[in-house]
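With one protein chain held back, the other chains of the complex are shown just where they sit.
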Amino acid sequence: MGKVFAFHGGIHPPENKKQSTRTPIRKAPLPKLLYLPLQQHIGMAASPLVNVGDRVLKGQMIAEPVGRISASLHAPTSGTIRSIGPHPVPHASGLESDCIVIESDGQDEWLEHKGLEDYTQLEPSALIEHIRRCGIAGMGGAGFPTDVKLHLGDDHIVNTLIINAAECEPYITADDMLMRERAHEILGGIRVISHLLKPSHIMIGIEDNKSHAIHTLESVLKGCDLNIDIRVVPTKYPSGGERQLIQLLTGLEVPSGHIPADIGIVCQNIGTTAAIYRAVHHGEPLISRIVTVTGDAVAQPQNLEALIGTPFADLLDAANVYENKLYRLVMGGPMMGVTIEHDQIPVIKTTNCIIAATIDEMPPAPPEQPCIRCNMCEQVCPVTLLPQQLYWFSKGREFDKAKHHNLFDCIECGACAYVCPSSIPLVQYYRFAKSEIRTEEAEQRKADHARERFEARQARLEREQEEKEARRKARAEEAARAQKARKSAETETTAAEPVQDINALKTAAAVARTKLKKAQKALDAARDSGEGDIPALEAAVQAAQTSSEQAQQALEKAEGAKPAAPAAVDTKQLKTAAAVARTKLKKAQKALDAARESGEGDLATLEAALKAAQESADQAQQAFEQAESGASTDAAAAGPDLKQLKTAAAVARTKLKKARDALKNAEDKGLEGLDKLRATLTTLEQKADEADKAYKDAESAAGASAAPAQAAPIDMKALKQQVSIMRTKLKKAEAALDGLEGDERTQAEQALEELRQRHAEADKAFKAAEQAQIDAAAAQGVDLKQLKIDAAMARAAVTKLERALAKTEEAQERTSIEAELVTARDKAEQLNKTLQQHEPA
Amino acid sequence: MTTVITAILILFGLAVVFGIILGYASVRFRVEGNPIVDQIDALLPQTQCGQCGYPGCRPYAEAISNGDAINKCPPGGQSTIEALADLLDVEAVPLDAEHGEEQAKTVAFIREDECIGCTKCIQACPVDAILGAAKQMHTVISSECTGCDLCVEPCPVDCIDMIPVETTIANWKWPAPAESRNLNLIATDRGRGELQHQEAH
């Protein structure tokens, strides 16, 4: 036995443990209904895996963990899911929370399960996952998911494993009885934990009032290869508090705001070790636990092995409760337990004790008297806080000061309230202050968050406003420019702007030349006199020369570009010009005629004028015709008028359809004039075929690879329709044939044959089209990808060139890059266009 | 006469020296505090509801720093007023009823089958807590909702309700212990506490 340290404070409340240790652990009777809260642990609530009405087997997982800190839930017995919804749960608030309600079928039928064969051979993570799947959470108090603690070896060095068997709260004997009766399970569980955490030292902390349990444990541990110490600590509440037990056994304090693993210690409750043993060796999930049912209001205080979810009423009945004496029902111990208002509240994974107390046993809290600062609370506080200061601050709502006095280190053990001579409900004051502070902090966080969102929204609105404004401006400018362009186009047929530009360029070139001359002169003068900064001047001359050349070049380029501008002259204007010329010609002619008739006037001049007018009219006409033909060639190049052709084809098809309908009618009725109709039909069919053919020709002529893809779906649909129509017709005709006689019959048979043939053809055509479409799609798929890549590359080339252009200053290089850029841009645009055409398909 | 002049000179000299020291200290040891507006803004609940008469919490914070009353914020309630009074070292006054009354925390809830998808509430929401598009049903992200009421008014079909935040186990708060100051008890009642018992029911 090693040294045992001490912690500050602590109290010795009456133990009241003897009552419930007289009889061995008994299995609680199977309840009819089990209520399983989805949140029995710290962390996220589990999420149900079953639906109402499902039948579940004992041990079947009915809710799975959500997130890292969470635990799964299993059916404690076989039965059907009756409901999933709010039900009162064991919580100080007395509020409801979501529960899965199982109606037991009484058979208690297990899901097939078996333990791990040799857990030491398993990957640690797989073993921990197995424990996680068994839904094991700390059974001592808080219900912290055990698997998370077992992972602590990953990022912490765990030297010491402490098994908490102190069970310091009065009344509770569940762990005591577990140690007495199932010590080997505890040892098995410790083996699993130590396999995972590999601590160098294992300590079992146990209070000296459990001599029987200490004895049993010692005999089980005899000859055990693990380095396990049983450390008997003096009975003092709250020695079972995790941090207090750590201080007792190691003399170390867990720093505030840290976890024990930060100082190399992991603590596990003794009940949890047994649950781990069962999970690993038998594959049994955590579906039952030992609950001490005690208090003066039960006739037989005892420990019951109860299924998780068993309502308290069932356990109280099993222990023969005196309903009339029951005054206060406490889940947990008398120091930290919560009162339960409703006896249908179920046992959860952390329920270690139910105290059914009479009014004499646990009288209501006496009225609060003034605090006399007697300091007794400070003497017993296991955390060495100043409880009375915390009380004053909590009461006065001075939460900042309470926090400063380490309110959040308070473990709410109740020792201060226990000793308070003024009966002040100190713990409730602290809980009140803590929840107020937490709420305040949450609200502050929410407010900060709201502020952020509000500001983000304001910024966004502003930005949007600005963008809108910018767009509006851009549009206005665009409109203005368009207006101007139209006006200028209207006023002068020749492009005014290029001229202006050319003028400007001309001026610039002249200026540059002048500058060059001046510079040259200055240089010459300098050379002559031998004075001045000749190199600088030379450089200046050079620069002037370059700029002059540049200007000249630009001018030339602009001038060269100029003739291109009128090319875009629109035919309308040319037409007008031609008409004007013609009118002038006519006028001239008239004037000439008049002159001739009257014999007056200068005939020669008039004739010359006429000639000129004629010439100009001819020219205009020519230009106009040229332009028009050019335009039409353009149009032709753009492809034949597909739309028109399409419409024609559609019209033809409609006509054909109508004719067919008529024929069908006739056939159906066996009417005369069948031949006539048929002839019409044939012509119509011919026409339709022609239209179709023309359309298809046009389409293929258009040459765009997109065309077939676009046309294909339409064709396919039409073809399909045609085929099915023919099939129906064929059937009908066959039926009609039976009712016919003689000539008519042969004729009809012939017609039928024809129909059959046509049907076969159509079918074939349909299939061929389908195949073609598939091929096309396949081909296009590849192409599309390639196209995309090409387009992207082209775009990249453009950007690259643009950047290069921005960087270079050398004129020559610039021009070459510019030229390259233009071609690259063209290419990129083209590729983009094709891509866009193809992509929707 | 010379003594008077000497005294004046000495005093003047002292004034200069201390002036220099103080001036240096005020520069050297300047406390870089948050501007008061930020501090006030940090205390306001950020519902951006405009019940104070200003378009948002920050404008109200600015107004307070310019001397406006601190009791115009119903969502913050008395606790905000007290915090502001504490910060500004003025007397805490009760909430000005003109701007509304302190109410339990609420969140907006859209009755979704009645929503016509007009987006008016989306435009009204100061914290972008409403999701939806034109002609599409809208919904409130309740965790982002500040309960400011601003979306209720614009809704043309009145399908937005302000529902009080429900108390669940997650947000339940321990109540403050009941005061027993005015109980007409005698100390020997301890241990029976009948009065407390009756109170509990």
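We just call them A and B in the order they show up, numbering each chain from 1.
The rule we apply is simple: a residue touches a chain if its C-beta (ideal position, glycine included) is under 8 Å from a C-beta of that chain, and two chains touch if they have at least 3 such contacts.
Here, contacts and distances are computed from a predicted model.
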**Item:** Omitted chain (choose from "tRNA modification GTPase MnmE", "Succinate dehydrogenase flavoprotein subunit", "Ion-translocating oxidoreductase complex subunit D" or "ABC transporter ATP-binding protein") - UniProt protein name
**Value:** "Ion-translocating oxidoreductase complex subunit D"
**Prompt:** Which of these, A:I100, A:A261, A:L326 or A:L555, touches the one chain of the complex that we don't see?
**Reply:** A:L326
**Sole residue of A:G10, A:G79, A:P170 or A:G189 that reaches the chain not shown, by the stated touch rule** = A:P170
**Asked** Which listed residue (A:V4, A:M44 or A:A92) would be found touching the missing chain in the intact complex?
**Response** A:A92
**Prompt:** Which of A:S125, A:Q300 or A:T339 touches the chain that is not shown?
**Reply:** A:T339
**Asked** Which chain A residues touch the hidden chain?
**Response** 7-8, 11, 13-14, 92, 94, 170, 243, 247, 253-258, 326-330, 332, 334-343, 355, 357, 362, 364-367, 369-376, 378-379, 382-386, 388-389, 398-401, 403-406, 409, 412, 414, 417-423, 425, 427-428, 431
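What we mean here is this: only the chains that are shown with their structure count from here on.
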**Asked** Taking each chain's centre as the mean of its CA atoms, how far is chain A from chain B in angstrom?
**Response** 34
**Fill in**
Given the complex, residues on chain A that touch chain B span 39, 89, 91-93, 95, 97, 363-369, 395, 423-425, 428-429, 431-432, 434-436, 439, 443, 446-451, 453-454, 456-457
**Request:** Would you tell me which residues of chain B are touching chain A in their complex?
**Result:** 41-42, 44-48, 56-58, 126-129, 144, 146, 167-169, 171-177, 179-180, 183, 185, 187, 189-197, 200
